[in-house]
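Have a look at this one before I ask anything.
All protein chains of the complex are present and in place, except for one that has been dropped.
After this line comes chain A, so read on.
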Amino acid sequence: MSILEERLTAGTFVVTAELPAVDGGGLDAVRRHVDPLRPWVDAVNATDNTAAHAHASNVAVAIALLRLEVEPILQVVCRDKNRLALQADIMGGALHGVENVCCLTGDDVTAGDEPETRRVFDLDSPQLVQVATGLGQGRYVSGRTIEAPPHLFVGAVENPFTHPLPGRVDRAWKKARAGARFLQLQIGYHPERLGAFMVEATRSGLAARTAILPTICLLPGARGLRFMDERVPGISVPAGTIERVETSSDPREAAYDLALQQARHALDLPGVAGLHLVTFRRDDAVARLLTDLSIPPHAERLPPNAHSPALVHP
């Protein structure tokens, strides 16, 4: 059983983080990003061609994380590969001991730097969750049996910040019914929407069935916020929020304060099982953020989680 699964099922507060995309530089490049995170996070996401840009592959990076003794979460997106290749990636990672799998639809190819490429979307994300769950239960989509199947801990992503807002909990439920045990939420700048999502997720029992991790994004300044607003699909940033950071005497510090406020807000909501952090290469800010939130390093975190109960086994 992965550390992530063990902790979430026990009701221990969990922190995960996204590894910045890796290109050149070999394992040392991975190590440089991982070292500042290591004391603080329980597991690290190996991303799958983020924002539709080609990088070192999700499976290769997940295996690199294992070699560096950090627990990986294998992100798998539906954009680039058909169901045969997606199953092969999950099984390939599992062969090396990658148990956590996070299933996403994926940004469209038009969001990336090779918009002329063919988009695949042979599966959608709820289907991919179901397929990954099936692999863990010992069968491929075809029905072919897997002898000694891998133990998998399957999760997904949901975006509580975009339309249709009332439908987002329903869609998260669909993923939970397909086997998602954790949900890392999309980055967002409308705290009231996150609040409404968590209240409904808790009321409907979703938060007790699948561990929900709001995402906190540590940006270096206002330019990053503007970029998110204009370029990243599904993320809108209110003009006032950008302006507040932009007109501050120290935009870098103002961007940090924004992240800290967002995290404090998230921790006050019901049903929050942990936090997911996206650092945009501000890896050093993780220690500061968690210290400011009074969240101890992962070795010192014990159940029960003050914010959310232990997961119910489905």
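Note that a contact is a pair of C-beta atoms (placed from the backbone, for glycine too) under 8 Å apart; a residue touches a chain by one contact, two chains touch by 3 or more; residues count from 1.
We take it that contacts and distances are computed from a predicted model.
Missing chain, UniProt name from the options "D-lactate dehydrogenase (cytochrome)", "Putative glutamine transport system permease protein GlnP", "Membrane protein" or "5,10-methylenetetrahydrofolate reductase, small subunit": "5,10-methylenetetrahydrofolate reductase, small subunit". Considering A:178, A:242 or A:266, the position touching the chain not shown turns out to be A:178 (whole complex). In the complete assembly, the contact with the undisplayed chain comes from A:170, out of A:170, A:268 or A:284.
Within the set A:11, A:72, A:93 or A:126, the residue that contacts the chain not displayed is A:126. Touch with the chain that is not drawn comes from one residue among A:42, A:71, A:158 or A:283, which is A:158. Against the chain not displayed here, chain A makes contact via residues 78-79, 83, 105, 107-108, 110-111, 119, 121-127, 130-131, 134, 139-144, 157-159, 162-164, 167, 170-171, 173-174, 177-178, 186, 233-234, 236.
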